[in-house]
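A single protein chain has been omitted from the complex, and every remaining protein chain is retained in its original position.
Entry: chain A
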Amino acid sequence: MANIKPYLVKFQSIIVLLILSMVLTILSDKFFTLENGWNIARQISINVCISVGMTLVILTKGIDLSVGSLLAFSGAIAAGLLKFGLEFPVSNTFIGFTVFGAIIAALMVGGVFGVFNGLMITKFKVPPFVATLAMLTIARGATMLWTGGFPITGLGNNFAFIGTGWFLGMPMPVWITLVVVVFTIVLTKKTKFGRHIYAIGGNESAARLSGININKIKIWVYAIAGTLAAVGGVILTSRLDSAQPNAGMGYELDSIAAVVIGGTSLSGGRGSIVGTVQGALIIGVLNSGLVLLNVSPFWQQIIKGLVILIAVIMDRLNNPNN
């Protein structure tokens, strides 16, 4: 037994996922189908994009509460630019946007707001919780201003392709998420930047004394989190063919849940993107299964909460010193 334990610990998320899937397969004949598989993958893709950014933030011992609002704002930016373009009443100029242009603009907005988060946290020493809580409100307000409080709909087939189309037998959102995940895995495990993220979360003081530019890394991390929230915003807007001013509310909590279930430590320096993807999968599979089993949505929330607790307790048991 002694030899198996480390592996059990290492693959606990996958084991949980397998058991969960087996149970659901037995309980519902609709669960283990290709169609349902793509459904789950599509549904979790937005959460995975956000959670991957959240993982980077949490690895540095931070938190980003603003991702849900940034998702809404950047989605609204993409929709608004695409549909109405940009008008400057003073100089009486008008700029129209292609699908590509609108998406790039949305991602840039997400990134810039993330940089703002990072600047508040590093230069002005605002605790991440507070800085991003403020941004949660600011970005939501900005979304309301930009949309006037109404959804922006009718965005055209080209834009809808991103959220609803298929490419080489796989839904587009899943492709996008796959790219994001592979990119960030390489980023965290194979690059200097990734190494610095872990070092900062593990011991900021030692990292500073090793010549690591803490502020620069942190600002980048929040910028990436903001950009990835915008990726989620674009996917969601495209899927619904509509930018809702209330989109993404509470998404920050779902993504923190995925990160935590995936075994990343909220005290920084320990965790992985792969773990987060597994965490998001567990939430997604659970959601899908509970829906198929006609469990009341109220119970679904309670169960999700319990899963978060169990995940953290197991983590504590496996790493008693942390």
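The rule we apply is simple: a contact is a pair of C-beta atoms (placed from the backbone, for glycine too) under 8 Å apart; a residue touches a chain by one contact, two chains touch by 3 or more; residues count from 1.
As a convention for this text, contacts and distances are computed from a predicted model.
Choosing from "D-ribose transporter ATP-binding protein", "Outer membrane protein beta-barrel domain-containing protein", "Na+/H+ antiporter subunit G" or "Response regulator", the protein name stored in UniProt for the chain missing from the display reads "D-ribose transporter ATP-binding protein".
Checked against the full complex, the candidates A:203, A:300 or A:318 give a single residue touching the omitted chain, namely A:203.
Residue-wise, the contact with the chain that is not shown comes from A:211, picked out of A:169, A:211 or A:250. Taking the complete complex into account, residues 186, 189-192, 194-196, 198-199, 202-203, 205-213, 269-270, 321-322 of chain A touch the chain not shown.
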